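All protein chains but one are shown in place.
After this line comes chain A, so read on.
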């Protein structure tokens, strides 16, 4: 493989990492509070408001049912408005983020709902406000679950990021299609697939390691 191709691969890897990192971070920024709200606004919960919950749930479901490639094309005007252009790697972050937000919201919601209701009761009995309960009880207690959820989301984003070539987003997926498929260079395709596999493995191991680190539920042998 020529030095030129290796440079292309490195560049594409960095572009993928850039898109995934930014859209993952933005997706968490918006998805986390939405997910928390989805969990606590259910009937009988901390901030019970079943109607808002239902509407928000519908929007989240709708966003999640649009196939990603259609989402990318459908929101081109919105992308242009936000990113100033609808073409390129930075522009691709917009649809990636929009796909990540509802996904992360649902994962966070599930993690929060796993928290033992006895803990909420204990915090209420201490005189905690709903916001204090969220900040000091629900989120810290759900952190192992949230960490695993975010790992899953980042892995999915790596997959999605391969499709943004359609709007001129670059990265590994785009490189694989342009060189590996259109110019018929199977070694590029193979290299791209190997890098993606390694990336996903790294993210998965890192996420699981982090989740274990923040999970204090199981007693562990601390080197004793």
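Going forward, contacts are C-beta pairs under 8 Å (C-beta built on N, C-alpha and C of every residue); 3 or more make two chains touch, one makes a residue touch a chain; residues count from 1.
The rule we apply is simple: contacts and distances are computed from a predicted model.
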item	value
Chain left out of the displayed complex - its UniProt protein name, from "Cell division ATP-binding protein FtsE", "DNA modification/repair radical SAM protein", "Carbon-monoxide dehydrogenase small subunit" or "Cbb3-type cytochrome c oxidase subunit II"	"Cell division ATP-binding protein FtsE"
Listed residues A:143, A:185 or A:200, member touching the removed chain	A:143
Contact with the hidden chain (one of A:7, A:85 or A:132)	A:132
Interface with the unshown chain - residue positions in chain A	116, 118-119, 121-129, 132, 136-137, 140-141, 143, 214, 216-219
